[in-house]
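Pasting a structure below so you can have a look.
All protein chains but one are shown at their positions in the complex.
Naming follows writing order (A and B), and every chain is counted from residue 1.
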């Protein structure tokens, strides 16, 4: 049996409102299945499970404010359920549903009737009647919320996201002593390689320059683990390299979904992941895994006139890598002056966690990796 | 029935007397018989002056023999008269219970539909005058139990003025309960006595949050409670059952279907009471409309004590009705 707790969807999240259960007790789930929707400042997030199994009692009710770490349900393995069935002496009776305690709802007959008519799961309704009984009013409330889900939030999604960014960035500038480094990279190798790759790829699988850049950052972090870390009571290096990628919303604000284990993904897989998460971000249909466990952040302002970005670290991370636009610039190479597509790479790092030398090593390594894009 | 357009203020006692007078005037077959109803003017002065007005043939004093004179009333009814028999109080009615339950209630059935018994038996009832255990019974449920009877309860001045006239139109035996404690209470009664409706339960106050279902002495207390509840935003509907047998299920169900909550109030003690039956009917007919358990406020299950404060504590009072209604509606 595994306890399923409210995940942390970003280090700045303290709690979320449960808006919908997508499963009921006894449902069989697979790793990656979405079992609930919660509302955070970043909007409605789909919550996924990380284990196969069978859902136990739902321990949190709709619209409850759920602090990070709160037990939401338990996931039983098939073996556990089978053993339970045997123990209860019904060994040979094939059971469709596992032997999990199902709650008898204390609800008024009227509440039950309305819930049945409207298809409301009473286990998700919080009772306010005598001894916690569910009344018509309690069910009506859920009906209203389901028909107008936004009616409950007084703030718009945009305002909430703005507030979340404001809080995280204020904390960063208040607490993190940033240092900034910058370097220039000749991108002709990468761009040529991309052009060749894209000729062989279908429209849907085409790569953007950001894909090899992310892969290169991930590879460099394998060598420089001090930048792939959190600062929480001292430096805590993280084993997985989960790159948070800043996605700006067309309506304003940013969301930073994670590309998990970027060092282990191919450039093509990174592009695929980016396509998935960016479309989920833009439609504000995020999953819990999109938002959890980032160990470093990458921001790219490649589409405008900006050459260099001086980033603000997303706490409790200790570094942020930034890309400006790729522009044609004079470039000296082997004593010859030429024109090359040049990218400015910036690094903002937490001086509590690392020193300029660490950052220098990282950027140098990154620059070298980008010289051989075919090896990424 | 159209709402009475003009009303005057009368005591409950005076309203009862006026209805008796109307009944005697309207129909020569009507006469009143009972202990001390004539020369003494009635144990509670309800028939005071009627002997002088209508004469000894129609206002008839009888010996202290409930079984005998109720039987005589039944006999008169069988022979075409329209007797109004007064049993001084419900406390003495058990002496006549055999006549009521075994004769009045059954003869239509026993005669294969040939013999109607159009007798009206009035009795005063209830507690509130410090008459102690033997003289303070609320035995409406005993009579409401018996098939063949129609059982009415006069909880308002309007009904004190009108209900007897309707009862006299019934072809079968009718028991009317009047409430001793209310005799001196003044209230509005309609001056228009022509339009007398057939009797059903009556919504005395409309509301949407809870149905307070009551009768007799509970009606005014429930109305007072409803007025207080209104001040905290709880709109209680008050239903005066009026007919305890046969129960007006339709009105009850319609009200509970609207309010989804019910509180039943009566002076009779709780076990096997009218409220027991009303509660069961609600479960049977509109269970799926209920948003809270049906609760009852009834008489305490003790012989009624003599001291005033203990007497008061034995039956539901306005404050309790408010408290319990609030608990049902607001859960606190």
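Here is the rule we use: a contact is a pair of C-beta atoms (placed from the backbone, for glycine too) under 8 Å apart; a residue touches a chain by one contact, two chains touch by 3 or more.
Note that in this section contacts and distances are computed from a predicted model.
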UniProt protein name of the chain not shown, from "Carbon-phosphorus lyase complex subunit PhnI", "Carrier domain-containing protein", "ABC transporter permease" or "4Fe-4S ferredoxin-type domain-containing protein": "Carrier domain-containing protein"
Neighbouring shown chains of the undisplayed chain, as defined at the top: A
Touching the absent chain when the full complex is considered, from A:198, A:308 or A:329: A:198
Candidate in contact with the missing chain, chosen from A:206, A:238, A:285 or A:367: A:206
Residues in subunit A touching the chain absent from view: 195, 198-199, 202-204, 206, 208-210, 250-251, 274-275, 278-279, 302-303
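By definition in this document, only the chains that are shown with their structure count from here on.
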Of all residues in subunit A, those that touch subunit B in their complex: 108-113, 128-130, 133, 135-137
Residues of subunit B that touch subunit A when the two form their complex: 260, 287-293, 327-328, 331
